[in-house]
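Yeah, one chain of the complex is gone here, protein chain that is, but the others are all in their spots.
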Amino acid sequence: MTTPTATAAPYTTIIGLEVHVQLQTRTKLFCGCSTRFGGPPNTQVCPTCLGLPGSLPVMNRHAFDLAVRAALALDCTIAPFTKWDRKNYFYPDLPKGYQISQYDLPFSSNGQLEVVDPKGAFARNVGIIRVHLEEDAGKSMHDEAAGTADTRIDLNRAGTPLCEIVTQPDLRSPQEARAWLNELKLLLVYLGVSDCNMQEGSLRVDANVNLHIPLAGEGGAEGRVAKTPIVEIKNMNSFRSVERALAYEAARQWEEWQATKAELGTTPKQTRGWDDPAGVTRAQRHKEESSDYRYFPDPDLVPVTVTAAEVAAARAAMGDPPTVLRKALEAKWKISAYDADVLVNQGRDLVAWFEELATLVGEGKVASNWMQQDVLRTLNERGGTIGEFPVTPAAVADIIGRVQKGDFDTSRGREIFAAVLASGRPVADVVAGMGIAAVSDDDLVALCRELLAANPKVVADVRGGKEQAAAGLIGQAKKKNPNVNPAKVRQICLDLIKGM
Amino acid sequence: MQPLDLSAVDLVAAVRQGDVSAVQCTEAFLKRIEQVDGRVNAFLKVDREGALARAAAIDARRKAGGPLGPLAGLPVAVKDVLCTADMPTTCASRMLENFLPPYDAEVVRRLRAADAVIVGKTNMDEFAMGGSNENSAFATVHNPWDLTRAPGGSSGGSAACVAADMAPVAIGSDTGGSIRQPAALCGITGLKPTYGTVSRRGLIAFASSLDQIGPMARSAADCALVMETIAGHDAGDSTSLPHAVPRYTELLEQPLTGLRIGRVAAHFAEGLDPEVARGVEEAFAAFKAAGATIHEVELPHAKYGIPTYYLIAPCEASSNLARYDGAHYGHRAEPGKGHRAEPGKGHRAEPGTTFDSPLAEMYCRSRAEGFGPEVKRRIMLGTYALSAGYYDAYYAKALRVRRLIRQDYLDAFQQVDLIGGPTSATAAFALGEKSNDPLAMYLVDMYTVTANLAGIGGISFPCGFTKAGLPIGFQLQGPALAEPLLLRAADRYQRLTDWHLRRPKLPA
Partner (left out) sequence: MSLSRQDVAKVASLARLALSADDLDRMTGELQKIVGLVSQLAEVDTSSVAPLAHPLDAENVFRADEPQPSLTTAEALQSAPRHDGECFLVPAVLGESGAA
């Protein structure tokens, strides 16, 4: 199956996302059990999250506050009155037989989050239909290889606070969807709402997708737009999977449309699971009754009201979101939008690291280049966070300062950076150890004279106007003394030839 | 000193003064249980050893001069709807026959902390659904006043054990009348407090917005004593009221002058047994003689109490009881055995009973085997009323009528302090009389459900006997948090009458 490119496709891909993020609380939404990931099974459980008879929920204040922060960051309206409802269905990872969620009165709605491609490929403002707060289910583990063996249920995760974020169908390509998810993740991590770790399941995405296909009208006139049935895709475990699954699904719907001409409304909504290794979506079994969740207000909980003053206070305490920070970095350090984007996308700690470096260097552009070409590249290779990075901004600023002074060129500076990184020693020690400071101007002049004497053709070429011929001398100079500054060698040689 | 003859107030005083030891007191009631419970079936579990050990510890502490809790040495029977970490908690259901909670209900914790001695768990209608106790999966409770009659329900075991002197005090729960109606039928005093007064944590939920725990005892004074221990805010129950606990026992002493009691003419319409009507009218007369004034009030929507209740309670129950699915605790059907709806096995095949998967089979058969008929009816009704297309016509409609019912009370309590009337339309009815007619059984709560719907308190106490020698119950209802007044009014009545002191003839 081929994937038509966005521009060539004879249809528009319409995508809406439903994102669940676990909130960064210490305890669960309705009980005091830890939300820590990875504990031995059923060690972070109590009567409430086990759904034992007689147990009751009491809402975690911090979970509600984080949810409000997320909603405000997504520009949502916070409802002055909200309540919790029971969503009734049977599943072994849902011990009460219902999930405490929000139905008709979510605590927030009607927001937006824009994603702008730094290279200008797209800019999309995505509407948020609603954000609501609910509890997570436990985990069912099944060993497929064991055939008919039992499914094992671990309820450590049951009751972890989740924000459900539902977008309008505003995204128009798989690439946009992926970029938007990156932006959402960045925002939520920046604000301390969630760690958004997909491997640990703290961010999960389902996508709704269909195609809008313009049909030709009578006599070449513009016709109506046909819409293919909406498909919900589940089981995507990374943003890359989301992009791949959406691309696959759009192409699949296009082929199906060509074969069947089936339009939205003629079939019930289909759910398909993404099979990542196979790179395909597969239809999931549809149970009609499972959609009758019999929502009603949870009588074990009381409603929550939020005043305008509380909303204002939450907004004030929120801190700058990435969009604001990008613009601030651009203006303050005179760096490009692209550079600001790269830096901000690495998170708040890296931005702080950069600003410390830029302050020491006294200039943003050079600091930004070093961040991207040296610090970030190394960080990506090594893994880990900027907080764990062994080289300090002061050390990098020291290297940059020596390059700017002309002690050595940038590529030599990189070698020094690598040596500092590898050895953990101070920059001055590394520079001294490599003998860089030992090449005096007298030594350099002597070296250049020697080279000119040995290379009469270069001297003749330069005299004939081909100054670039001097470049051939630099390699030879480096062979004789690796500490020489190439720019200085070049300049001295040119000066000597002129004086001949 | 004969512990069985003492009120709870006097028993606690006697233990404190050393006139009787906690062990003697506990032994006396345990002996009485041994002697008569074979005929009554009030208990599902008697914790003889645990109770005696607890009593001995209290005696030892007293001897050593240590502090004693306010209920030190008082035997208490607890309805088997409240979780106990040291005894199975079954809700009188096959579903929970082997369920041992890993925690104590908040009320149980408070009783233990007050040095009460929990003697056992009392019988009830399965999951507190019923008005006769005949829905217990394990044993039918017999009314101590006439063993062929029902004790009422759902707290029938708690009512019967107090009536038969097997415990001075029992804890019940009341969702639509389950404390007050059995108290009336067994001739004891039972208080359903204002919603939120007693923590529901550890109370196995039937209908969360209606359930409330309360004391059952011989007298209002004994109920007041127990209330001081079990009432009070619990941060672990979101619906627990934050108010300070009144000194219920001290407030009993305030005079009753100027009390205005409402009388609802509709209570005396068709369906009310004439003997009950006479007893209730005599009680009004006694209150009048004691200085109260009687005023006619109206509760125009009270007649919709039963239909409103039989939507809201089953809707909540259908969700509250979803957790009993055989997965994490409770009864699990054996695969491929027992009840199974399959072609050629004696049943006609039904689309709803062919199982999509082993998991679905486990759910459907565990629930079919674990629940009794009344529980299933209510789960079915609630599931239906909440399902797509019916919510507005049934559940949402009932919630609107619920507001009207509450508003009726708010209006009436502008004119009167309390509202009096019958607790039950009849005295104790015969076992089997209503058990095959769900609708007739639903009507036994017609005078009590409205208090639960409005969230207000109500108390039932004996106000006479029928010619057949069966107790008649008088109910007082008050505005939210009027428990001190309810208890004081009932106590004042009991200082002037001796109906509450009469005991059934149930020889050892």
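Going by the order they are written in, the chains are A and B; count residues from 1 in each one.
Please note the rule applied: a residue touches a chain if its C-beta (ideal position, glycine included) is under 8 Å from a C-beta of that chain, and two chains touch if they have at least 3 such contacts.
Everything quoted here is computed from the prediction, not taken from an experiment.
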Notebook entry, point to check: Per the definition of touch given earlier, which of B:G214, B:G232 or B:G455 contacts the omitted chain?
Noted result: B:G455
Next item on the list: Touching the absent chain in the whole complex: find that residue among A:T27, A:T160 or A:N455.
Entry: A:T27
Check: Just one of B:L311, B:C463 or B:L476 touches the chain that is missing; which is it?
Finding: B:L311
Item checked: Of B:D325, B:D417 or B:D445, the residue in touch with the unshown chain -> B:D325
Item checked: For chain B, residues in touch with the removed chain -> 98-102, 195-196, 209, 235, 238-239, 241, 301, 304, 306-308, 310-311, 318, 322, 325-332, 335, 339-341, 347-353, 355-365, 367-368, 371, 376-377, 379-381, 383-385, 387, 390, 393-394, 396-404, 406, 438-439, 442, 453-456
Check: For chain A, which residues reach the chain that was dropped from this view?
Finding: 18, 25-27, 31-34, 40-47, 50, 58-64, 87, 89-94, 99, 137, 140-142, 148-155, 206, 234, 271, 284-285, 287, 289-290, 292-294, 296-297, 299, 301-305
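The criterion applied here is as follows: only the chains that are shown with their structure count from here on.
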Notebook entry, point to check: What part of chain A is in contact with chain B in the complex they form?
Noted result: 47, 50-59, 86, 88, 90, 92, 95-98, 151, 153, 155, 287, 292, 294-296, 299-302
Note to self: Help me check something: in the complex, which residues belonging to chain B touch chain A?
What the structure shows: 82-83, 89, 91, 96, 99, 101-103, 105, 200-205, 207-209, 235-239, 315-316, 318-319, 321-323, 325, 327-329, 356, 359, 363, 383, 386-388, 391, 395
